[in-house]
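As you look at this complex, bear in mind that one protein chain is not there, while each of the others sits in place.
The first chain written gets the first letter, and so on, giving A and B; residue counts start at 1 in each chain.
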Amino acid sequence: MKTFNTGGIHPPESKFTGNSAIEVMPLPAELAIPMNQHLGKPAKPIVKLNDEVKKGQLIGEADGFISANVHASTSGKIKAIKSHPHPGGQYAMTIFITPDGKDEWAEGLDTVAADWKRFSKDEILKKIKDAGIVGMGGAGFPTNVKLSPPPDKKIDTIILNGAECEPFLTADHRLMVESAEQVVIGMEIMASLLPAPVKLAIGVESNKPDAIAALEKFAAPKQIEVVSLKTKYPQGAEKQLINAITGRKVAEGELPFDKGCIVQNIGTAAAVFDAVCRNRPLIERVLTVSGMEITQRKNISARIGTGFKDIIAFCGSMSDKTNQVISGGPMMGKAIFSLDVPVVKTTSGILFINNRSLDKSRERTCIRCGRCVEVCPQGLAPWLLANTAQLKQFDEIQLIGLANCTECGSCTYVCPSGRELVHWIKYAKALVSSRQKRKSA
Amino acid sequence: MNMISDAFLPAVSSLGAVALALGIIIHYVSKKFHVEDDPTVKLVNGILPGVNCGACGFPSCGQFAEVLVETRNPAMTCPVGGADLAAKLGETLGMAMAEPKPQTAVVLCQGNNDVARQSAEYLGIQDCWAATQAFAGPKQCRYSCLGLGSCIAWCDFGAMRLENGLIVIDKDLCTGCAACIPACPTGVLVMQNKQAARYFIACNSHDKGAGTKKACDAGCIACQKCVKVCEDNAIVIDNFLARIVQDKCTACGKCIEVCPTKVNCIRLENDLNAVKQKQAS
Partner (left out) sequence: MDSVKLKVSYAPFVHTKDSIESVMYNVALALAPATVMSIYLFGMPALLVTVICIVSCIGFEWLMDTIRKKPASCLDGSAFVTGLLLALNVPSNLPIWMLVVGSFIAIAAAKHVFGGLGHNIFNPALVARVFLLVSFPAAMTSWPVPFSIDMQTAASPLGILKTDGVEAAMKSLDLMNGFYGTMNGSMGETSALALLAGAAWLFYKRYITIYIPFTMLGSVLLFSAIFHMIDPSAYAPPLFHLVTGGLILGAFFMATDMVTSPLSIRGQVIFGLGCGLLTAVIRLWGGYPEGVSFAILIMNGFVPLIDNWDLNERKAIHQKKSEKK
């Protein structure tokens, strides 16, 4: 079985919802749609207060090259445009829509499934861009940008990331089981955009045999390889996935392009199918609601902009012992600071947990056990990075591979002294970039 | 007797010979490679505060002294030493030195734990920059002083302290070196002229009035009242936040009377009475 070659951990999988079918969540009473649901510049709002919008209508326009369109998730009236908490931890300009209940599609959208081969490359790329599709694994890089690599980079492999190595999350898993055909077609569409024919591979962790079987059925006739990967975190991290499937190593400062690879998420492939064949922009996504402190754990399909409170109501209730609500997975997600935050394009899950290790003084002295070095998938020395960050040596820290850290969290997970290694690294990254900004200013 | 001549003498004489030889070498080397120090640099360095705060733009007082003696640039100033130091330096170098404008750091926030509403409790690394990597901050107002005190470690003069979730600056101790400014991720620390008694708005919130009011009792809600009452046209509202143009403010104090916020967001830089007495005399 294939896997990446350095480090990795085996956290308890806790995938409670692997067998529960995706439930469609009813339309909430209000939708809050943030303008930055992607990497890059936030979209520009192009609607005004009290405007009537239709489902799928463009309400935020991509602003610049690395940016993405944002659409109304249902038909209704614009209630407010203001700054609002975002699941990423910050505030963001957000458009509030009061649904009119009709859920009417805007003209020309949601057509009968068409054969994508009718469209030219430019048409497909434009459809993907117009639909506002971004990487749905968590980073949210605009997909159309990712699919137009610089001409000097020769791409020979497209990898679809079905590893879903984060504990608890099963959204991609269910999508692979229930919409295997759409996922495979979405992948074909993406591959067709590249100048030369490429190798296609779908990487799935071996703990999802039903997903592998479902994909095989559609993938085999189309020469797409479904690769069973060892269940090990962070198997689904871009660099580790490339290493596991192709054996290539993406070095510091390099992008997957440089090694001839493009990695796309399962959800992204399904969204590409919807956009190209059915003219449906990205207005809903599948996510996992789980954790020990929610009564009904589910996989749900929710509209972008659905508030976390509505989701809690839909999934029973959360217990009083909850002390953290996490947007994303437990290894790389964000603890939200307000329950007002909405679901965005990159929300792969919502977890309700009672984190017992929370304590201001939880960090203790390093006993040099070397576990962090052992598990680091990037071959770094996290303890050294954290110590250097604590000493505020921000020139020194760049020499020992700060930029190479992918913040997977494996080191913090294993540290017996409870040190917040990733957080220190993140802190150093923030200060290094702020110093650079000031220097150039 | 025998023992001394047998064991003691050879040891002492050989060690003595080695010591003598090394001493001669050291003496020769120190003569040969002697570097003439500029005595003025030493003198200037002696006058400088010697705290190596970096406010002058040089990493240390020593380098400042070297460059100053070499270039004799009268515009080079030491903000920490102030006018007194400039005079002393001028005396030493026999030239007129520019006087630095004494500055002080001020906190554009009054959101202590009594007036600012809290958002979620923060339990990560207790550092402001680390906190901003996790979320917008432990206070509802995302423009506020986060109250984790990262700037304190950067202050060489002990002028900063944390009081009730808010940084307080001791203006007598603050030398205006600006080392704390980059330590603040929300930008509530700014440098301001130290001597002139002028008002400033102690708020950093660019939220609309209603949003600011919801988050904090001491926030500027951009009500325009102070703008209307100001006779010197010294107050402007910029992106939902009033700002007092320092050159125009005459410290008449009218704005402070009309400000409707519970905890007045307009603050006087220096003691108003002292200035008024000065004007009267």
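As a working rule, a contact is a pair of C-beta atoms (placed from the backbone, for glycine too) under 8 Å apart; a residue touches a chain by one contact, two chains touch by 3 or more.
Here the structure is a predicted model, which means the values were calculated and not measured.
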So one chain is hidden, and I want to know which residue out of A:Ile189, A:Val289, A:Ala389 or A:Val422 touches that hidden chain in the complete assembly. A:Val422
Identify the residue among A:Pro45, A:Pro167 or A:Gly260 that touches the chain left out of the display. A:Pro167
Of the residues A:Ser20, A:Gln90 or A:Asn323, which one touches the chain left out of the display? A:Asn323
Touching the absent chain in the whole complex: find that residue among A:Pro26, A:Gly247 or A:Gly370. A:Gly370
Which parts of chain A are in contact with the chain that was left out? 11-12, 89, 167, 251-253, 309, 312, 317-318, 320, 322-326, 328, 330-339, 351, 353, 355, 357-358, 364-371, 373, 381, 383-384, 398-401, 407, 409, 412-418, 420, 422-423, 426
What does the interface between chain B and the hidden chain look like in terms of residue numbers? 120-125, 130, 133-135, 138
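Here, only the chains that are shown with their structure count from here on.
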Using the average of all C-alpha atoms in each chain as its centre, how far is it in Å between chain A and chain B? 42
Which positions of chain A touch chain B when the two form their complex? 82-83, 85, 89-91, 334-338, 358-360, 362-363, 420, 423-424, 426-427, 430-431, 434-435, 438
Quick one: which bits of chain B touch chain A in the complex? Just the residue numbers, please. 119-120, 123-127, 129-130, 132-136, 142, 182, 185, 207-208, 211
